[in-house]
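One protein chain is absent from this view; the other protein chains keep their places.
As written, the chain order gives the labels A, B and C, with residue 1 at the start of each chain.
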Amino acid sequence: MTLLTRFALRRLLAALLVLLVLSIAVYALFYVLPGDPARLACGPKCTADQVAQVRTQLGLDDPALAQYAHFLHGLFAGTDISTGVGTEHCGAPCLGFSYQNGEQVTSLLAQRLPATASLSLGAMALWLVIGVGTGVLSALRHGGITERLLTAVTLAGNAVPVFIIGILLMLLFVSVLGWLPFPSYVPLTEDPEQWAWNLVLPWLSLAILESAKYARLTRSSMLDTLSEDHVRTFRAYGVRERSVIGRHALRGALPPVIALTALDLGTMFGGAVLTESLFGIPGLGKSLVDSVRTEDLPVVVGLVLVTGFFVVLANAVADVLYAVADRRVVLA
Amino acid sequence: MTTSDVLAAPGAASDTPEAAPGARQLWRRLRAQRAALAGVAVIVLLVLVALAAPLLAALEGQDPDAYHASAVDSALGGVPVGSFGGVSADHWLGVEPGTGRDLFARLVYGARISLGIGLAATVVQVVLGVAVGLAAGLGNRFLDNLLSRTTDVMLALPTLVFAIALLAIVPAGFPRPVLLVLVLGLLGWGGTSRIVRAQTLSLKSLDYVAAARLGGAGRWRIARRELLPSLAAPVVTYSALLVPSNIASEAGLSFLGIGVKPPTPSWGQMLSSATTWYQADPTYVLLPAGLIFVTVLAFTALGDGVRTALDPRAGTRLRAVARGRKGARP
Amino acid sequence: MTSPLIEVEDLTIDFPTGTGTVRAVDGLSFSVEQGGALGVVGESGSGKSATAFALLGLHRGSGARIGGSVRVAGVDVLTAGERELRGLRGGLAAMVFQDPLSSLDPYFAIGDQIAEVYRVHHPKASRRAARGRAVEVLDRVGIADAPRRARFRPHEFSGGMRQRALIAMALACEPRLLVADEPTTALDVTVQAQILDLLGELRQETGMGLLLVTHDLGVVAGSVDEVLVMKDGRAVERGPVGTVLGAPRQPYTRDLVAAVPRLGTAEPRGAATGEVLLEAVGVRREFGRRGTRVAAVDGVSLTVRAGETLGVVGESGSGKTTLGRMLVGLLEPTGGELRRPGARSGAGTPGLQMVFQDPVSSLNPRRSIGESIADPLRTAGVLDDAAIVARVRELLERVGLDPDWYHRYPHEFSGGQRQRVGIARALAPEPRLIVCDEPVSALDVTTQAQVIRLLGELQRELGLALVFIAHDLAVVRQVSDNVAVMRAGRIVEYGPAGRVYEAPEHEYTKGLLAAVPVLDPDESAARRAARRRALATTG
Partner (left out) sequence: GPEDSGAKAAGGKPAKGGTLYVLNQSPQEDFDPARLYTSGGGNVPGLVFRTLTTRNRENGADGSKVVPDLATDTGTPNKDATVWTYHLKDGLKYEDGSAITTADIKYGIERSFAAELSGGAPYLRDWLTGGKEYQGPYKDKGGLASIETPDAKTIVFHLNKPEGDFPLLATQTSFAPVPKAKDTGTKYENHPVSSGPYKVVANENDGEHLVLERNTHWDAKTDEERKAYPDRIDVRSGLDAAVINQRLSSGSGKDAAAVTTDTNLTAAELAKITGDKELAGRVGTGHFGYTDYISFNPKVKPFDDPKVRQAISYAVDRSTVVNALGGSSLAEPATTFLPAQESFGYTPYDAFPAGKSGDAAKAKELLKEAGYPKGLTVTLTHDSSGGDEQGPEVATALQDALKKAGITVKLEGLESSAYSEKIHGVKTEPGFFLAGWGADWPSGGPFLAPIFDGRQIVQDGYNFNNAQLDDPAVNKEIDEINKLTDLKAAAVRWGALDKKIGEQALTVPLVHPVYKRLYGKDVKNVVISDWTGVLDVAQVSVK
């Protein structure tokens, strides 16, 4: 386990480095972007004087490096901002304040996270069930007509951009059949039943897309383990096929699936932009696109860092999970 | 990066390229798979359509950018006049709502952009990915760490954000398709690089590379002679899956309004403007969606076929000779 | 008398492949009495495993076509229903597979795996009872501290322990027949001897029958009553073990027996007196990072002279390959010094070449063998294209391959042929020293003999020096002038071959020599008894 701890620590350090580079990249990018955040924050009819005032207010007059240093300081030590009549404190992992509306970026992120989490976690559960199930089935029926059918179906799922799947699902379930409400995000805390009903279509869209990938991965991984010697051992000892597959083959096939799940979940926590846009889910991805458009640097940096954090974290978790699940893998 | 993760997942890379087939054999095995063959046929057909777009449009007698105010009903929000989205002898596949532009002409012209961007972006991704992956796999620890972390950053970048930002930075005069190729290519090589690095690392430890070193071959020669041919298999497989994902990405960017510039038609752009019309004029959605679907399907089938054809398990194995004490090490 | 334990009649097995069908077993018949022990030997691909698998009906669902009849413990294997077959598998007949690492599920504790199998055949047994049984059989096969070790997972066991665990799994259900498919091929000689001893003891104790599949004639000698020699899916010869090995009737069997390297029969070799080509002084090599650092080679000193053969023996993991790679410059030593008088140092030293252990991974599958051999010549850049091709053809011919095979790819060759290609490649730059890393371990005895003969010829003709790495003491004996015995990264014994083999000084060398299987069944039995006595007194 010490090996594992050290490995985890090393990955963590690398992750921090990656995040730092990410934030620098975003800052750098924003300096070359056309458009003036102060102008965008102030509104089109602001006078030049007003824009200048706002620019000072936002600290955009400072040299680029000073701004970045200020950002880092806020991140590690927190920062204060004037509300006019007093000051507002923004505690230690402070990502700054939105240019657009002066809100703390951390609280903005916290507001968006539940929607994204609802979308990703639900979709994940669904695609794991559909994907792994299909994968196992087609591995078992290897070479048969069932496998070919399943392969065709999964290929098809994999082949369509998510917003088309979404539209087709809406057409079918909302317009033609009328079984489902037109999706509209309702927070879980507000009404769990409505929350689930409204998320069914977004979940399905993502799950159809993703489960295709998982089915393919599970299938090939399963075929690998099914041809492994230890599976043969249990067969040779009269263990039932069901238990050979369920206990031994599936178990061996799972590590890559786990690894991929962690990675996908990471990416998805960064916001499934297209899905969120299509279904109007107020998640991280949607606000990311919005804030890039309004050049709301603090929000963009915050979102990119959160996304990056989840992706890098998921990468590391995937590797650790993989190593734990399969001790044969040497941690490198 | 999704497919890359699958391919680059530890363990998946461990397949030593034993008995891997050469190009001739590859084609023979590919030919044996009906799905892959169908994929190839569809791709060839689509490429032909793209190349002959002006010819096909001329045959129909339509210009992809010409408006036909009379073909749509202004009072009804601009839905095409006539059934199935305004299908007629003049407009073989109907017209675009709101503008009355000819759909057939736009679809065939759109093939140029969609396929062109899909293929070209893949080339950029593969070239960059192979270069970085090889360098990381062959370089010393420092270089490897540097490049691997860079790859991590690439994979962690929210592609869309940077695509939006990059598209905003570049002067408006820059040809948009080229720009899209560059954006997709420059932001999307992480997966390839990871696969290539993993493969390089596992190949590097093989005895034939050691033999080449003993024979006096330098790094570059080893990379070229011993590694690249073996890397070709996973890279080709992966590229076949990259093409459709790039086509889908172009569609996605267009969906967010940052794809090719109007009036240039692309399937993605058509699809994105069609999304609001799916109830009032389903034909308008189904045409580009169907085409993208078929294309992506064809490439995926081809990719799968290549993967199967390259799978050492598909051929007869010479495992028996490798028995003996192999695998004895705990 | 009861009916025989195994009755195989006119067994044929066909495997459909992409290019037609392969007949793996062709009209094979044999039987084994209750409690009897049959050894099945033959070169690779002769159909031994296919036959063994057929006994348990393991070909079902694989697409193989099977003809004839197979009865095991009264069950007609080919026609039995699913249920009956499951009862046979493990319950009446159990199988031990070749590779002990991959034959166990890496994710489950060993005890649990045994318990699972036990409960399949004793559905009424509680989980607890099954676990108890697992500990019991693990203890029986000599796993010390079985209750604790039962909770270990396979990767925490050594190779020998894993093989014992597999045997324990077989024992758990008290089968009447044990089918062991090359159960010791993956193990070191000392461990191999222990396992074979264990099998012998269990037979005596439980009276179960044994079918032992192996390509190693030495292994069958002391372990079975009867031998069946197979070639190309047919039985060549069958009879009591002493008769077949001592006085083989068929020419094929005779060749096979003759090809087995023997400890006692070393050709007299001229003493090496040439110039010193290579000298290692206290060479050391460590792997891993802080905390997990291990010394694979730990202070090795040796000298290789022109025209000499230095044999290096030692069990798996003792550092032989690491040493060999350092000698040719593929690995940098972390300590000590390597002197290569008259040669540049570092990889690509033309004077030093290597033949690799694994014929599969040592040739680039995507390049023709001619190109692979030509590569060092091209890199050198001295010869023009035509001259290079001519030289490669000459080399191919020299190692006994058809020069017209220049454009063939590795997968079109057999293991022995590939090893010859590897030798040709090593010869191409006209080296003065070749390090051969287990060049014959992966080969059949007959092919093994051919390759050894080839190396000997080349050495004589070209005045080559060889460092011959092997785990097989007999093979080393045949070719070496000097021998170094390695253990845990150190050389424990180093000297002229004759001296080391006839009068070993180190306990470890003595143990190794004692564990080498011999062809004579009586001798074999005597040695086993001696080993057991030794154990009894020390343990």
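Everything that follows uses one rule, which is that a contact is a pair of C-beta atoms (placed from the backbone, for glycine too) under 8 Å apart; a residue touches a chain by one contact, two chains touch by 3 or more.
Just so it is clear, the structure is predicted and the values come from calculations on it, not from any experiment.
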Where the missing chain makes contact, among the chains that are shown: A, B
From A:36, A:62, A:228 or A:241, residue that would touch the chain that is not displayed: A:36
Of B:175, B:218, B:262 or B:290, the residue in touch with the unshown chain: B:262
Those residues of chain B which, in the complete complex, touch the missing chain: 65-67, 69, 72-79, 97-100, 164, 167-168, 172-173, 257-258, 261-263, 272-273, 276-277, 279-281
Interface with the unshown chain - residue positions in chain A: 34-36, 39-51, 53-54, 56-57, 82-86, 88, 100-103, 108, 111, 174, 181-185, 277-280, 282, 293-295
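Note that only the chains that are shown with their structure count from here on.
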Pairwise touch network: line, ring, star, complete, or other: complete
Rounded Å distance, chain B centre to chain C centre (Cα mean): 46
Touching two or more other chains - residues of chain C: 99, 102, 155
For chain B, residues that touch 2 or more chains besides their own: none
Residues on chain B engaged by chain A in the complex (per definition of touch): 1-3, 5-6, 9-12, 35, 149, 152-153, 155-158, 160-162, 164-166, 168-169, 244, 248, 251-252, 255-256, 271-272, 275, 278-279, 282, 285, 289, 292-293, 296-297, 300-301, 304, 313
Residues of chain A that touch chain B when the two form their complex: 14, 17-18, 21-22, 25, 29-30, 32-35, 151-152, 155-156, 158-161, 163-164, 167-168, 170-171, 175, 213, 216-217, 227, 255-256, 259-260, 263-264, 267, 270-271, 273-274, 277-278, 285, 288-289, 292-293, 300, 303-304, 307-308, 311-312, 315, 319, 322, 326, 329
In the complex with chain C, residue positions of chain B that touch it: 16-20, 22, 206-208, 210-218, 221, 225-226, 229-230, 315-316, 318, 320-330
